[in-house]
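Every protein chain but one is kept in place in this view of the complex.
The letters A, B, C and D name the chains in turn, as written, and every chain counts its residues from 1.
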Amino acid sequence: MSIWEYANPKKFIATTTPLVPWVLGVAIACLVIGLFWGFFLTPDDFRQGSTVKIIYLHVPAALMAINAWFMMLLASLVWLVRRHHVSALAARAAAPVGIVMTLIALITGAIWGQPMWGTWWAWDPRLTSFLILFLFYLGYIALWEAIEDPDTAADLTSVLCIVGSVFAVLSRYAVNFWNQGLHQGTSVPVATGERTISDVFFVPLVICMVGFGLLFFALVMVRTQTEIRVRRMRALEMRMRS
Amino acid sequence: MKLTVTDLSVARGGAPVLSGVSFVVNAGSALVLRGPNGIGKTTLLRTLAGLQPAVSGTVDVPEDAVAYASHADGIKAQLTVTENLAFWADVHGTTMPDSVFGAFDLDDLRTRLAGTLSAGQKRRLGLARLGVIGRKVLFLDEPTVSLDGFSVKMFANWLRDVHLAQDGIAVIATHVDLGIDAPELELTPFKSTAHAGGGLDEAFL
Amino acid sequence: MKLTVTDLSVARGGAPVLSGVSFVVNAGSALVLRGPNGIGKTTLLRTLAGLQPAVSGTVDVPEDAVAYASHADGIKAQLTVTENLAFWADVHGTTMPDSVFGAFDLDDLRTRLAGTLSAGQKRRLGLARLGVIGRKVLFLDEPTVSLDGFSVKMFANWLRDVHLAQDGIAVIATHVDLGIDAPELELTPFKSTAHAGGGLDEAFL
Amino acid sequence: MIALLRRDLTLAVRAGGGFGLGLAFFLIVVVLVPFGVGPEAAVLSRIAPGILWVAALLAALLSLDRTFALDFEDGTLPLLATSPLPLEGVALIKGVAHWITTGLPLTLAAPALGFLLNLEMSAYAWLLASLALGTPALSMIGTFGAALTVGLRRGGLLMSLLVLPLYVPTLIFGAEAVRRGALGLDATTPLLMLAGITLGSFALLPFAASSALRVNLR
Partner (left out) sequence: MIALLRRDLTLAVRAGGGFGLGLAFFLIVVVLVPFGVGPEAAVLSRIAPGILWVAALLAALLSLDRTFALDFEDGTLPLLATSPLPLEGVALIKGVAHWITTGLPLTLAAPALGFLLNLEMSAYAWLLASLALGTPALSMIGTFGAALTVGLRRGGLLMSLLVLPLYVPTLIFGAEAVRRGALGLDATTPLLMLAGITLGSFALLPFAASSALRVNLR
């Protein structure tokens, strides 16, 4: 059987319903452990003092903010090519979660920036491109909300998501070109395996990242289920009426 | 040329509207769609013209022969009557036959800005567009709204003597009597019942 | 109450359209305006309703009893049928009679967004507004456009049994037969001749 | 009149977040300026009061566009004109509705955007006060502009052209108040002027707007 069978709304709900409590449970466990470990069991950084602990919220949130957009892009492509309703709804469900992640990254970053750079906000490329990402999320969600017919909305937001992705990458480049910035580069490059961060900070950070990832996954599942139920109610209403 | 509709189901706003509509219209003949308000005439015509997808069933017609005309007939208020028609002729790559002004009683209005026409005059201009674009298969949604009796007759004459006589096809939704000799299709029997299914949201049930 | 029109001349876009129109409509009766497209029915009705000034002549009618309704009937697509009507009831300080939904066959459509109605259903909603605002003198411009036969009859019934029966007045421009028993006024004889004068630009001649 | 206000607000919400969009535009203009001007904090903080006010003004302007146009196109306006509501009241209500959907959220959000432009700490109170006092004037002046251009197909742009010069005094006093605040000076005078402009426009412009509407309906 093919993976596309899960694109059937009924099957999707049946499969994910038992999954959600587990994923959510593990996510919360990871977050509790990771945050507790990070906040209370790691030493203060020799330069940054205790403010370094913001990293346990900031970095996972930033990561998920980007991944959520990737997921939306994928789901949009699936919707445009194969027209599975669940994928369109999943994209719709992911957007608010993604924008909240973006906001968490922005806000924790701003709080961090105050002691580190002496300012709440600086037009640093990394920060700036996050702000742009926030705007893309905002536009995407606004477009979903503005259109009455769900299929039309799904089509148009998918087109927007694809075009938006291209321009988001372009903006990232442009912003780099425009300003070299204060924000540090990545210190957890997945590909090379090198890292510039010590193990004491690294292990709880990874636990937090896993926690955020699973939390995102669980939230998207729940929200997709809700969207499916909304559509089902709509369908029932139509049937009653005609 | 021939318009063949087989077992067509159409939906609007996610709700099934009509189902199981089948008919054939041969070259040189017209079909009049009848039915009470809200039965689905507009939805059916838009589907036939390819402006919205069918839920199921097929519409068989050469796609580049189709034209659609509804209440909103794409008239630009800031262009004159002639300019409006010339634009559509240009878009369709045809030349504008001068006879069209006579056929739709627009002779005196040629240089008037379309925005200053009365309701009926504007509608005549919208219909004249059909005489300009040279399409063979016309889907007309209430073409004679706000026309006076004389103009209705004029339009019927054009349809019979020009369009159908040249092997055209027309499917017309209307509530009034056009005075042309065409078979009528009452749509009430095709109304989708509650459990007919086929709406776009069916997948969720 | 009485509508008295004396020697009225009306103009549109600077050109005289009709001149010397006089008539009286008594409480409880209607007048049907007839005439070919472009003769000036819309212009006359707008002048009667006070939306544009008359060139000469007088319209005598209590101003706060007047309502005007045309093709564009002020329906908001994003509001439901009930909300649309409730808004107009509120604006006119009346209470919405529940019977109006029955009278215009809107019972099943109460909670539908007006944007999702078919052409005829929308028009019924526009007419239902007249039953809500409680105005006594109605100026109606082609009220039955795109209504089916049954709905036309329903509207005629409402007009006769509700509006006129309560001493209302109605002046209606239409090209179709409404099936109400009212005197007709053919406007063709009042058409302004080229030298009739009375246009707004007369002062420059 | 309450019915009209309620309807306009309902429509603003139903038509896809009427409240949010003016705000979003404000946000975006404020965000775009640094992309144009460059990221230096000193420059940004210097021009912040002016930019915030210009952005507020443009946001108000853009959402004005269709205040009357929608009601004109679907024939609501002639119906309102023959209703018991005075057209002056209609114009006033439109101004108020525009302020609630645009000016108010804009005022509340402005401090957050001040951060982005590195606005001086001392200026925030003045920013809030000046916007609260000044944006109603923007709404009412804009409503007048919308009434003037309601019948025109490309009204939006023409309206901007007519309205922007009328916005100049409001802009000058508003930005001046914030700038003085940023410098730690007293900004009571420009604030009083703003209040005066707002009161004056609400007292007089509904009449001008309604006569413009009446002419456009002919």
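Everything that follows uses one rule, which is that contacts are C-beta pairs under 8 Å (C-beta built on N, C-alpha and C of every residue); 3 or more make two chains touch, one makes a residue touch a chain.
Bear in mind that the values here come from a model prediction, so they are computed numbers and not experimental data.
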{"item": "Among the chains presented, those that the missing one touches", "value": "A, B, D"}
{"item": "Sole contact to the chain not displayed, among A:Leu135, A:Leu215 or A:Ile228", "value": "A:Leu135"}
{"item": "Chain not shown: contacting residue from A:Phe70, A:Trp117 or A:Phe167", "value": "A:Phe167"}
{"item": "Contacting the left-out chain in the complete assembly, out of D:Met1, D:Val37, D:Leu128 or D:Ala208", "value": "D:Val37"}
{"item": "For chain D, the residues touching the chain missing from this view", "value": "15-16, 18, 21-22, 24-25, 28-29, 32-33, 35-38, 43, 46-47, 49-51, 53-54, 57-58, 62-63, 65-66, 70, 73, 152-154, 156-158, 160-161, 164-165, 167-168, 171-172, 175, 179"}
{"item": "In chain B, positions touching the absent partner", "value": "46, 49-53, 64, 66-76, 78-79, 83, 87-88, 90-93, 129, 133"}
{"item": "Sites on chain A contacted by the missing partner chain, in the whole complex", "value": "132, 135-136, 138-139, 142-143, 146-147, 149, 152, 155-156, 159-160, 162-164, 167-168, 170-171, 173-175, 177-178"}
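Operating definition for what follows: only the chains that are shown with their structure count from here on.
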{"item": "Chain whose averaged C-alpha position falls nearest the assembly-wide average", "value": "D"}
{"item": "Chain A and chain D, separation of their C-alpha mean positions in angstrom", "value": "35"}
{"item": "For chain B paired with chain D, centre-to-centre distance based on mean C-alpha positions, whole Å", "value": "45"}
{"item": "Numbers and ranges of chain B residues touching at least 2 other chains", "value": "13"}
{"item": "Sequence positions of chain D contacting 2 or more other chains", "value": "15"}
